[in-house]
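First up is the structure itself, then whatever we jot down about it.
All protein chains but one are shown in place.
On to subunit A.
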Amino acid sequence: MQKQAIFQSKLLPYALVAPQLAIVLIFFYWPALQAVIQSFLLQDAFGLSSTFVWFENYIELFKDAAYFEAIVRTFFFSFAIAVSSLSFALLLAVMADKPLRGSMLYRTLLIWPYAVAPPVVGVLWIFMLHPSLGVLSRYLRNMGIDWNPLLNGDQAAALIILAAAWKQISYNFLFFLAGLQAIPKSVFEAAAIDGARPMRRFWTVTFPLLSPTIFFLLVVNIVYAFFDTFGIIDTMTRGGPGTSTVTLVYKVYSDGLLGGNLGSSAAQSVILMVMVIVLTGIQFRFVERKVTY
């Protein structure tokens, strides 16, 4: 698709794209290229010289049990966050899609957590479920649960999944609601005339018609769980106890922060890049394209 009516000018278009091109080249392509180059190099202990080592950094990474655990953990977190947040949001959206009085108010009251920053989400949830002073921890302890997410890795992981899913409810809710409202009401009427009960109507009519939205949200939620959980993890557990809440992004951050192995840190970045590109590719391939060429 191209415009027919255009302007003629030799220099002006270059001047117009120059600012964005400059920023993208300096702050995007240059660092990305650096990461790729760095991932093939091995630096000596003093950082004075480096040698080209082909894929050694990558091979070392995949031999490293801690890295493998981080991959599994990240995928598990993504899956748990996506499923819990999506199902809760879908339930709310189906309810809000009904012709109810005050449905606009419901929408307003459900969408605002989108605006809460991940580190703040972390602070809110660790405060509620803090082992010694959290208001909810009292009840957990009264129920006989030995609740201490600062010492128990599984509980820490559960807490992070809970907090991350909480934040994402509003986003999922909005897109589900839009998806539901796009389904023509006549479809439901036809199913109702055929005698399908509401539950059956949901599973045989609504759910299949909503599947593009579900798929789109699944990809978005996985990307969210990969990257935006960093702030939540960093304020709640800082990857601990031990390494039980270290995700791939957190590992890039903490390995690099210790200043140790630059090559390994770069290789981790490159692997993450490939993962995001694959996810984005899936999204563009299967989800209805927003961009037309």
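One rule holds in what follows: contacts are C-beta pairs under 8 Å (C-beta built on N, C-alpha and C of every residue); 3 or more make two chains touch, one makes a residue touch a chain; residues count from 1.
The rule is simple: contacts and distances are computed from a predicted model.
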Chain excluded from display, named as in UniProt, from "Na(+)-translocating NADH-quinone reductase subunit B", "Biotin/lipoyl-binding protein", "sn-glycerol-3-phosphate transport system permease protein UgpE" or "Diguanylate cyclase (GGDEF) domain-containing protein": "sn-glycerol-3-phosphate transport system permease protein UgpE"
Contact footprint on subunit A, counting only the chain that is left out: 1, 3-7, 9-10, 12-14, 16-17, 19-21, 23-32, 34-35, 38, 88, 91-92, 95-96, 98-100, 106-121, 123-128, 130, 132-135, 137-138, 166, 169-171, 174-175, 178, 185, 188-189, 192, 198, 216, 220, 227, 230-231, 234-235, 249, 252-253, 256, 262, 265-266, 269, 272-273, 276-277, 280, 290-292
